[in-house]
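Mind having a look at this structure? Questions to follow.
Apart from one protein chain that is not included, each protein chain of the complex appears where it belongs.
Each chain gets a letter, A and B, in the order it is written, and its residues are counted from 1.
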Amino acid sequence: MTDVIRMTAAEVAAKIHAGELSAVEVTQAHLDRIAKVDDQIKAFLHVDAEGALETARKVDADIAAGKAPASPLAGVPLALKDVLTTEGVPTTCGSKTLEGWIPPYDSTVRRRLREADVVVLGKTNMDEFAMGSSTENSAFGPTHNPWDTTRVPGGSGGGSSASLAAFEAPLAIGTDTGGSIRQPAAVTGTVGVKPTYGSVSRYGLVAFSSSLDQAGPCARTVLDAALLHEIIAGHDPLDSTSINQPVPPVVEAAKQGMSGDLSGVRVGVVTEFQGEGYQPGVLRSFEAAVQQLRDLGAEIVEVSCPNFRYALPAYYLINPSECSSNLARFDAMRYGLRVGDDGTRSAEEVMSLSREAGFGAEVKRRIMIGTYALSAGYYDAYYGSAQKVRTLIIRDFEAAYQQVDVLVSPTTPTTAFKIGERIDDPMAMYVADLCTIPANLAGNAALSVPSGLSDDDGLPVGLQVMAPALADDRMYRVAAAYEQARDAAAGRTVLDQIPEL
Amino acid sequence: MSTISRDEVAHLAKLARLAVTEDELDLFAGQLDVILDAVAKVSEVATDDVPPTSHAVPLTNVFREDEVRPGLTQEQALSGAPAAEEGRFRVPRILGEEQ
Partner (left out) sequence: MTAATLLPYDEVLARFDPVLGLEVHVELNTKTKMFCGCVNEFGGEPNTHVCPTCLGLPGSLPVVNGKGVESAIRIGLALNCQIAEWCRFARKNYFYPDMPKNFQTSQYDEPIAFDGYLDVMLDDGEVFRVGIERAHMEEDTGKSLHVGGATGRIHGAEHSLLDYNRAGVPLIEIVTKPIEGAGERAPEVARAYVTALRELMLALGVSDVRMDQGSMRCDANVSLRPKGQQEFGTRTETKNVNSLRSVERAVRYEMQRQAAVLADGGTIVQETRHFQEADGSTSPGRPKETSEDYRYFPEPDLVPIAPSREWVEELRKTLPEPPWKRRKRIQEEWQLTDEELRDLFNTGAVDLVAATVDAGAPVAEARSWWVQFLTQQANAREVELAELAITPKQVARVIELIAEGKLTNKLARQVVEAVLDGEGGPDEVIEARGLQVVSDDSALLAAVDEALAAQPDVVEKIRGGKVQAAGAIVGAVMKATRGQADAKRVRELVLERCK
C-alpha cells in the first residue's frame, strides 16, 4: 500500500469511506509527519491534534454506523491558513499583535469544513496579515520550501503550500489577495486556486484588502482542489459581497478534463506576461505547457491585455489603502497586544505604542502607503486612479474572453527565491505577484497548476490558468487535462521528484 | 511625482497611530518614495473618461431582514480584552474629543 500521507485527498477519502482506512489513522499519520518534519519546514503555527482526532473519530463512528459521509472529503486532513477565524483555536494572522488570540466565533470557511467533517489539523504560517510573497514577514519566523529549505515557499500562504509539498496535509486552505494562493502553489509544485471573488465567503477571513481577498482550495491535484472548492464555496448571507448563484460544477469539470481532450477549447496566451524579467527556465516550462495544451486539442491564440502592466502599480495602491483602514482595528483596546499601559499614558499613546510593537515592517509600510494614498490631497491621483485602472483591466479581460475561453501565463516570473534575498527590497518582492494580480483586480477565477521543473534550477514552475468570473469550471477542466498529460509524459508526478526531507 | 520627507512620514505615522522610531522614519521615507514613484504610473492611463471600479463583482442592494440574531455573551465579548472591568473594556484615559 502507498504511504497514506502521499495519497491524494480523493484516494484517502475513498479508502476511509470504504472502511479500508480509518480517519483516525489517517489523521494520526499526518500528525506524526508534522511532528517529524515541521521543525525543518515550519508550516504550522498551531497544531490542533485533539480537535483533529475528535473529528476523525466522529467520521469513523459514522461510517461504522453505516451513515453516509458528510461530504466527499469527510475524514480527510486539511491545513488551514491562520487568517481564518477558528472558535476556540488561536488565530494570529502571523502577527505578534494577535499572538494568543482565541476568536469567539468561526469563519464561514471553518464552519463549512466542520459541517463537511474535514479534519482540520491546525493553522498554517503566513506573511503577517497576508502581506508578502515569501512568508518571511511572519512574526513567528519564515516557512521553508520543502524542495529546498533555504528557499521561500512563496507567500503569503507559504505555510499552506509547504504543508502540501511536505506531505503534512493533502489539502489546505489559502487566501489570495494578489496571488497568495497561486504564487506559493507555483513555487512548491502544488495546485492553488483563487475562485471567483464572492464565491467563497469572507466572513471570518481577517481582512487585508477587502475588495481583493478571496479564500480558496490548495491541494496536490486539480481534482482534490475541485472537491475542496465545492465544500467551501457557496452563498453566505453574512458576506454582502457573496454571490448568490450556484457554485460552478468544478468537480465535474475536473473529471471531464481528466478524460484528456481539450478540443474546441480556446486558450489565450497573454503576450504581456513573457519576455524580459522572466527566468528563462520558467518561460521554457511555460512554452512546453502551452504545447501540451495544443497537443490536447486546444486552440492556442496570442492575446494582448495592454493594461495588465498597470495592474501591479494599481494593486499597490488599492491594497495598502484598504489595508490601512482594515488594520486600524488593531488598537490594543478590545483584543490583541497592548504595551505601555502604565497608568500615565493616554489611550492614544498606548494605541500608537502597541501598533508600533505589534506590527512588522511590511505591515507598517503598507499602512503608511495606504494612509498617504487615501489622504485628502492625494486620493484622486492615487486611489482614484488605481480604481480606474481596475476598470481598464476588467475591460481587457472582457475583450480577451470574447476571443478565448481561458487565458494562460506563467504563475510567477521566477522559481522560489532564497530566504532573505528580497526582504530589504519591497519592489523586488512585489514583482513576484506580477502575473497573478490582474485576476484579483477583476475578481475573476484563476489557478496555478505545476508545469514541471525549471530546467535551469530544478525548482517547480507554475502554469496559471485564468477564467471569467463564475466560469471557474473552465479552468479546472483545462488544468486537469494538462495535469494528466504532464504526468503521462513525464511518467511521474511533479511532487514525485521532490527530495526527501 | 513624490518626494516624501521625514516630516511627512512622521505625519502619516501619527495619523496611522504608529509610534515609529527615528530609524524607521528614514527607512520608510526612502522606501515610500520608491514605491510611490513606481505606482504613480497609474496616472498614465487613468483618464477622466474612465469610470472607477470599487467592487470586483457588480452586486447592488444586498440587504438583511431586520431580525435579531444571537450575538456574543459578555464573557465572550471580553474574552480577548487586554483589560476589563464591570463588564466593560478597560482602556487608558481618553484625551481626544469625540468626533
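As a working rule, a contact is a pair of C-beta atoms (placed from the backbone, for glycine too) under 8 Å apart; a residue touches a chain by one contact, two chains touch by 3 or more.
These numbers were taken from a predicted model, which means no experiment stands behind them.
The chain omitted from view is touched by exactly one of A:Lys36, A:Arg294, A:Arg329 or A:Arg492, namely A:Arg329. If you put the hidden chain back, the residue from A:Asn125, A:Ser211, A:Ser385 or A:Gln484 that touches it is A:Ser211. Among A:Thr27, A:Thr91 or A:Gln274, only A:Thr91 touches the chain left out of the display.
Against the chain not displayed here, chain B makes contact via residues 11, 14-15, 17, 54-55, 57, 59-74, 77-78, 80, 85-99. On the side of chain A, the interface with the absent chain consists of residues 84-85, 91, 93, 98, 101, 103-105, 107, 202-207, 209-211, 237-241, 321-322, 324-325, 328-331, 333-335, 343, 347-348, 351, 371, 374-376, 379, 383, using the contact rule stated above.
In this section, only the chains that are shown with their structure count from here on.
Against chain B, the residues of chain A that register as touching in their complex are 101-105, 196-198, 211-212, 237, 240-241, 243, 307, 310, 313-314, 316-317, 324, 328, 331-338, 341, 343, 345-353, 355-356, 359, 361, 364-365, 367-369, 371-372, 375, 381-382, 384-392, 394, 426-427, 440-443, 469.
The part of chain B that touches chain A in the complex is made up of residues 1, 4, 8-9, 12-21, 24, 27-28, 31-32, 34-36, 38-47, 50-57, 59, 62, 64, 72, 76-77, 79-83, 89, 91-96.
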